[in-house]
Every structure is written in C-alpha cells, then in structure tokens.
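Heads up, one of the protein chains got dropped from this complex, but the rest are sitting where they should.
Entry: subunit A
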Amino acid sequence: MPPRLILLLDEALDSTKETCIRKGDIAKKGEKLFLYKESTCYVTAPTSGTITSIAPFTGDFGENATYLVLEKDGKDEPADGISDFADVPDLAAADGALRTLPGAPPLELLAAPDSKINKIVISGMDSDLMSTTRQYLASKCMDDIKDGIERIKNMTGITDVFMAIPEKMSQLSAFQGMNTIKLTQDYIGTLPQMIMKNHMGIAPAAGTSCEDLGVCFMSIEAVLSLTRAYKEKAPVFDKIITVIGKDGGIKRVSAVIGTPIHRILTQLGLETREMDRIIIGGPLEGFSAYTLYHPVQPDMDTIILQDCEDIPGVSDYPCINCGKCVRICPAGVPVNLLVRYLEANLYQEAVDSFDLDACIDCGLCSYVCTARIPIFQYIRLGKHEQLMLEAEMETEAENA
C-alpha cells in the first residue's frame, strides 16, 4: 500500500460551506468520509491516516469533484462499527457501508426506495476492448461468485439474475444452473443496451437508460467484493486492474483504491513521456487522465498507456458523407446528419430529428470517421448540453 492515497468524492467543493472533514483530521480504516453534513455520497478510507489536503478536482465537461489526500499512519486502525453491516445483510446497510467496494456495486441504485430494478445482469465480460479484468475474475473464484449471487438475490429479492460470460470461456460448465448470457467477443455485443436487446428480449427505448427499464448491470468484481466483505466482515479495497503498456503488453495488478496510478506504473517499470496519453477505461469509451496522480477508482478496470506518436489526430474537416458511421452504428443513428447539427450547436434538433437520444455511446462512429471528426465528443457534449437544457427548463417550470 502506498504511503499516500488519493480519494475522490463525487461532490463539488463549495467554499461557502463548512466541510465535515478538515485538513489534519484522523481517519480510521473503513471510516466513511462525508464532505458536508448533508452529503449523501461518501468515500471509505482504505486505511487509517491523516487527511493532509482537500482540493477540488475537475473531470470531463467541467464536472466538479473533490479529492482528499490521506497520509497513511501505518497503524491500519479499524473504525468503530466497521463490521456492523455484516450483522444484518440487508440492502440499506450494505449501501451505507459498501458503496465504494472494488467494482463499484450499484447499491445506491438498488437500495433506492423507488427502484424499478427487476433484473440484474452480472457482467463477466469487459465492455470495452483490451481489458481483461472481468474475464479474469469470471474464470477464478467460482464459489465466491455463486455465493455472491445468492447473497444479492436474498438482499434484493430479485430472482432474475443473469450472468454474462464469453461464449468461448473454458470453464463454461462451471456456470451450469445459472441464467447465463453467452456473449461473442465482438465489441458491440458486450454493450449493456445490446445485451438487453439481443439476449433479454428487452427493446431499449431512446432516451431511457437500462435502469429505467428495470435492468441493473453490475460488474463481476462487485459481486466478488461483496462476498469478500461479508466473509471478512469489513470492506475490502483491492481492485484488479488490467494495465496495458505502450508495446501492448498486458499485465494485471491488484491495487488499493486510492493508489495514484504512477505507483502502479513505476512498479511495472512502465515509463511515460511528455505528451503521451493515459487512458483510463477502454480505448473506445474511456477517458484520458491529465495527471499520473489520478487515483485508482472502484470502477477503474483498465489503464492503457499510449505513446504520443501513436495518438491519432482529429481534424476540423466537415463531414464528407462517406457513410461509414451510418454503416457501423449499432443504434441506427443517422450520424452523418447528426454531426452537422451538433457542430452547429443545434442540440434540440439533434434530439428531435436525428436520434441523438438513441445513441448508446459506443464510440465506433469516431473510430471509423474518414474525415476524423471527433463525433463521439460532439455526441457526448450534445447529450450533456441537452440534459442541462432540460434541467433548466424544469426549474423554470417549477418556479413559474
């Protein structure tokens, strides 16, 4: 475990309010740290130590978060009531303690009083290319998986639990008796919306998420972490990560949540140069980190290093209507027309006439674009702007 951990809190730092945690506070292992009194989101301290810094963190689209730096004191002192959750295995207790387990179990979603979830898909296959984290876990620890699935069924009362695994997996027989969904190795087939459409007979509706349709996707690592947490009666913090170097060499490491990624890279002897790219998540759907101090997150399955010379450029060419995006789009979006509207900031038209809301975020349109337009970026921006617009209209309607 590194001497210094960085914990990300998904809440913006507000200078007008007094924070709960302050610089110099002592945190104990397993202690939940809230930013403000009324906060609902928390991080769990993986070890005991002192908070040495609280600072704002900016993500994609100016999304604000806060990071805490935890200086380890080496005592690993457990917090009071760290194992309370294990006494009564119910959803609320689990949500109260285990939300930040490796694999990021969607406990908040399941525990929500108005939850419409009636099916759970446990995904034993990585959704993006290159990553092997989930496939690796699916092939190990079979008993723990079964145990975890039983526990989830008991906790949630949902009996429709599916297990999505690669169809070519060697230990396929071990999953006998479970509801399995066998996936081919192609990228599109592993996307949640496509699993729903192809294997569960649920037609995704444009503008609604899988959760709205009652399907909750959960990574296999989340299941395993839950099992381990209940066995050990304490939260666990070891995350399995696939690290892919510039040469394409794949390594799998286990790291404590909060570890700055430069520690992992140094350990593996991977070096970075100026202007390289650090990709977190997969090559098609991930994001790029701007610092090597980016911490390991509960849902971070992959780190990819891309050499600065291997980075494909984007251009400011207009769409030349070659039609490759339309051919490849799994959602049937008229990308060639959509991108013209997005470039002109006409987001409402993009939703109304050109199916922006049907996009399932696979990123393939940008991957094949002959004109090298950053289409996926336009699409994400368009969706983001559209959400903001809708939220604005709602507040206006409320105020009126």
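Throughout what follows, a contact is a pair of C-beta atoms (placed from the backbone, for glycine too) under 8 Å apart; a residue touches a chain by one contact, two chains touch by 3 or more; residues count from 1.
The criterion applied here is as follows: contacts and distances are computed from a predicted model.
Visitor: From the list "Urea ABC transporter membrane protein", "FAD-dependent oxidoreductase", "Electron transport complex protein RnfD" or "Pyruvate dehydrogenase E1 component subunit alpha", give the UniProt name belonging to the chain omitted from this structure.
Guide: The missing chain's protein name, per its UniProt entry, is "Electron transport complex protein RnfD".
Visitor: Using the definition of touch stated at the top, determine which of A:K146, A:K182 or A:K197 touches the missing chain.
Guide: A:K197
Visitor: Thinking of the whole complex, not just what is shown, which of A:M178, A:A289 or A:L346 touches the missing chain?
Guide: Touches the omitted chain: A:A289.
Visitor: By the contact definition given up top, give the residues of subunit A that touch the hidden chain.
Guide: Residues 60, 193, 197, 203-208, 262, 272-279, 281-293, 304, 306, 308, 311-312, 314-315, 317-324, 326-327, 330-334, 336, 355, 358, 360, 363-364, 366-372, 374, 376-377, 380 of subunit A touch the chain that is not shown.
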